[in-house]
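Omission of a single protein chain aside, the complex is shown with its protein chains in their original locations.
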Amino acid sequence: MTPVVVRNIERAATGCIASLGSHGVATVHEAMGRLGLMKTYMRPIWPGACIAGSAVTVLAQPGDNWMLHVAIEQVKPGDLLVVAVTADNTDGMFGDLLATSLRARGGVGLVIDAGCRDVAVLDEMGFPVWSRAISAKGTVKATLGSVNIPVVCAGALVNPGDVVVADDDGVVVVPRGDAVAILAAADRRTANEAEKRDRLASGELGLDMYDMRGALAKAGLRYVDTPDEV
Amino acid sequence: MTPVVVRNIERAATGCIASLGSHGVATVHEAMGRLGLMKTYMRPIWPGACIAGSAVTVLAQPGDNWMLHVAIEQVKPGDLLVVAVTADNTDGMFGDLLATSLRARGGVGLVIDAGCRDVAVLDEMGFPVWSRAISAKGTVKATLGSVNIPVVCAGALVNPGDVVVADDDGVVVVPRGDAVAILAAADRRTANEAEKRDRLASGELGLDMYDMRGALAKAGLRYVDTPDEV
Amino acid sequence: MTPVVVRNIERAATGCIASLGSHGVATVHEAMGRLGLMKTYMRPIWPGACIAGSAVTVLAQPGDNWMLHVAIEQVKPGDLLVVAVTADNTDGMFGDLLATSLRARGGVGLVIDAGCRDVAVLDEMGFPVWSRAISAKGTVKATLGSVNIPVVCAGALVNPGDVVVADDDGVVVVPRGDAVAILAAADRRTANEAEKRDRLASGELGLDMYDMRGALAKAGLRYVDTPDEV
Amino acid sequence: MTPVVVRNIERAATGCIASLGSHGVATVHEAMGRLGLMKTYMRPIWPGACIAGSAVTVLAQPGDNWMLHVAIEQVKPGDLLVVAVTADNTDGMFGDLLATSLRARGGVGLVIDAGCRDVAVLDEMGFPVWSRAISAKGTVKATLGSVNIPVVCAGALVNPGDVVVADDDGVVVVPRGDAVAILAAADRRTANEAEKRDRLASGELGLDMYDMRGALAKAGLRYVDTPDEV
Amino acid sequence: MTPVVVRNIERAATGCIASLGSHGVATVHEAMGRLGLMKTYMRPIWPGACIAGSAVTVLAQPGDNWMLHVAIEQVKPGDLLVVAVTADNTDGMFGDLLATSLRARGGVGLVIDAGCRDVAVLDEMGFPVWSRAISAKGTVKATLGSVNIPVVCAGALVNPGDVVVADDDGVVVVPRGDAVAILAAADRRTANEAEKRDRLASGELGLDMYDMRGALAKAGLRYVDTPDEV
Partner (left out) sequence: MTPVVVRNIERAATGCIASLGSHGVATVHEAMGRLGLMKTYMRPIWPGACIAGSAVTVLAQPGDNWMLHVAIEQVKPGDLLVVAVTADNTDGMFGDLLATSLRARGGVGLVIDAGCRDVAVLDEMGFPVWSRAISAKGTVKATLGSVNIPVVCAGALVNPGDVVVADDDGVVVVPRGDAVAILAAADRRTANEAEKRDRLASGELGLDMYDMRGALAKAGLRYVDTPDEV
């Protein structure tokens, strides 16, 4: 495939994106049938951020951030950049200047399977980034990649326009076409949680609330009174 | 060994546990003769927590948190859960619902050689967790493990009822039967530290305070004035 | 080479060191032609610290912090310790007592390719440390190493007296003899950044500000309107 | 997405698959524009194997090899299994019994982002496997996954029916629809190599054969006679 | 605990040890209920070795092989050394001289959670070693550890006298007291395998041989004919 930039991508509805974001990563991931998570090495550079946005995808070369500049032109308000690299790389491809530019275009954050730098300034700016590393290592602008093609970022397939939700628990990718259904599933899941939390807080056991005792016994779980009986 | 839950375990005295906790991990580890530490990949999900408790141990399967529900029933006030897994796994086996339940039973924290999720909520709750990863990855409830058997968690042997101390420096395990003696050793160690700190703060060198110069010379350490003499 | 301590090392000018520190790691690294960075696994034990100092170098053995005591005697105000180890090791070679001693001698911080402990106390003290791990693991004082010889620390060559700058982005090493020239380059770089930031904040694209469009086209970048055209 | 098995998938032409295999991974990867490689942690369990086949894809759960049994029924002669897992896992999901079964169905090999066991027997059988680990760890058969859906395996997107080439250099995935074009590009690339190898073997420099001197000079490369001139 | 050497340990019967070894690691691990495996990073330094022996355990310090010399005196014919270290360490604690000595005492191999060197000579000697690393890094003889105490080696608890089985699949530890029962279970398991292998080789599916179809359907597995139906 030759390097290419796709200008027009479809996005999910703004309200749907915001609602998915309000559920947080763990709930959305469960609503998807436990799929769509990026690897756990993707961590926020500062704690407490929780965002959702439409993915503008970037495929970059190791040690080269040229395509990030290219990608920012394609960003619309509410988008976030998702950067994959053709090989494992921790170089600091993104810093406060790119964040300033990305924010000016309406970008809400960055998810990058590489490094990030200027993290103290990014924290002051309140600009959220999830990355595999923090690194001051500078990059060149020498080799093309692509923008808005399907990429694998931190183990997850991301198509341009997919909804990406990111918080302290990690990053999850919702296929654009499934966003409405996943949101409904997430809503159902969240609706149940408050009652469950109250029951558990009152001392009721999950064993009873989820009615697990029969299944445990059937699976062969044995209870003994003392270690000697093991 | 078939899956089993041991209902009754012995615990160290409450006061002894609390006193071990007040010393912190580094001091307790030294008092034990530099043994009992878990691997350094075990990190708190939020900084500043410092706890001690009696271990209720869990052996779980990768990707399966069924036994955590089973274990919570065995928790008594002052206990903490110690979760080992039969293979390296980072899945998010524990979140805010389980924390609510564990706290309701008197559990003071969690040490898990796997992942944890809902970390923003757990931080708000002030519920302390030490884990090898933060991960939103959901788990199944399909395969049995055991509760209150000896386990190896993050490289450390933990017997049910052992005293576990955890803070920002990591996690250390004190065998229940040694707890009183270790506490005494930790007390002695701490008693010395204040004076040492004062002497060092005043500019006295460790070389002098610990009387190292003779041993260094005997071992052959050579001092030269300039790099040319190396 | 037999174990040796070099007493007298040359240092860069105090003002130059301070000015390099004010630029921060990312800028200094760029000013050096993108060289001199330590590996990204070197992380601050608490966020927000930004220091610069002259390196007093230590070569230690795994699990042995004897030479840190030796090194502190060689520290002058404004220095920082840079500790390399002869094999990968995460043991907690440094804690609050050594920090108290190092600070009493005028030391401004520690960079250690091993572990650090007592991190809660070090945070309270405001004593900055960059390390590869946090570990309560205690160390022995049994085998000699050297002080103020050239070392490789976290992948970077450090000569005694080199200027080390460390902040949330990592750690960079400036050869003492190049410090003035690197500072000048860093000054030039920083001077440009404010204007660039303003232009990017106003919505101007990096593509235009850096005049990249011609080079991208020449390299063969293709723009299409829809995914179907890829 | 609920667990599903897709029975009918399209495959590339047998001759095309075989020809891609004859080029080997490095050439095919270059022919694809340097895309499609799995992570470098995927290694053959014995050296010297070189295979190509159509992917029957599996999405499995950590510690659970149930779906491998399901997948083997879908294998046709010339296929290979590509197993992805929903979380990082090294358990030994595949051994000599499964290999016997897979071979009996015409399967030519296995690519698994998890562990493999019975490797001595597999070596005797001449059954080729690329895996992230060798592990005797047994797995359960408790939780469903899917067969013949798109998966991300070791960082590469694999659609069912894609052509997978694997040798001592690693594993590369060729999208089924691109296989003919990629083969043509690989043929062109290989055709050139013999002549290049002869010229290089005769002592001609790559600098001259690839005509690099002008570009190097333009980029600013400086030649000096001695280290003092650096 | 102070450093100690325990002179007399109990061992399993020679015939039982040999029979466990003949089953290999994967079968023994299954016979144990899928417990007792060391981490997968423990690899043989040359392929094809398969041994079993009684564990003489060593707890060593990082970078220090003093206790290996001490341990060899405690070795009886048929024993193997199992070396744990108090912190992660890859130093080359063992080479051809120690192998010569260990073999002269009747030792059959080494399992070490650290590094090994002289691997070419060890291969020529046919001396089997499982280690976490190959490293020429030399070690000191400065700090005591212990011999024949319980240790955690590569994630597995090993008591002195336990039966250790090691082959190309890894290393498994059988508690001495369970050895007879585990052997019986392994015998049963192996007895079944030949018939299973024949049936699978003839093309019978595991789905049928293990009668899985009902359970899969009950769990909700859906079969579709084409990807469009997913």
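A, B, C, D and E label the chains in the order they appear, each numbered from 1.
In this text, a residue touches a chain if its C-beta (ideal position, glycine included) is under 8 Å from a C-beta of that chain, and two chains touch if they have at least 3 such contacts.
Keep in mind that what you see is a predicted model, and the values were worked out from it rather than measured.
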item: Contact list for the unshown chain, restricted to visible chains; value: A, C, D, E
item: Chain not shown: contacting residue from E:115, E:128 or E:170; value: E:115
item: Contact set of chain E toward the excluded chain (per top definition); value: 1-9, 66, 69-70, 72-73, 90, 92, 95-98, 100-101, 103-105, 115, 117-120, 123, 133-138, 141, 143-144, 148-149, 160
item: Residues of chain D (touch criterion as defined above) contacting the omitted chain; value: 24-26, 29-30, 34, 37, 40, 43, 47-48, 50, 167-170, 172, 193, 196-197, 200-207, 210, 212, 216, 219-227, 229-230
item: Contact footprint on chain C, counting only the chain that is left out; value: 1-2, 32-35, 37, 39-40, 86-88, 150, 152, 155-157
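In the analysis below, only the chains that are shown with their structure count from here on.
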item: Where chain B and chain D are represented by their mean Cα positions, the distance between them in whole Å; value: 41
item: Multi-partner residues of chain B (each touching 2 or more other chains); value: 1-2, 34, 40, 86, 88, 90, 135, 137, 143
item: Set of all touching chain pairs, with the criterion as stated earlier; value: A-B, A-C, A-D, B-C, B-D, B-E, C-E, D-E
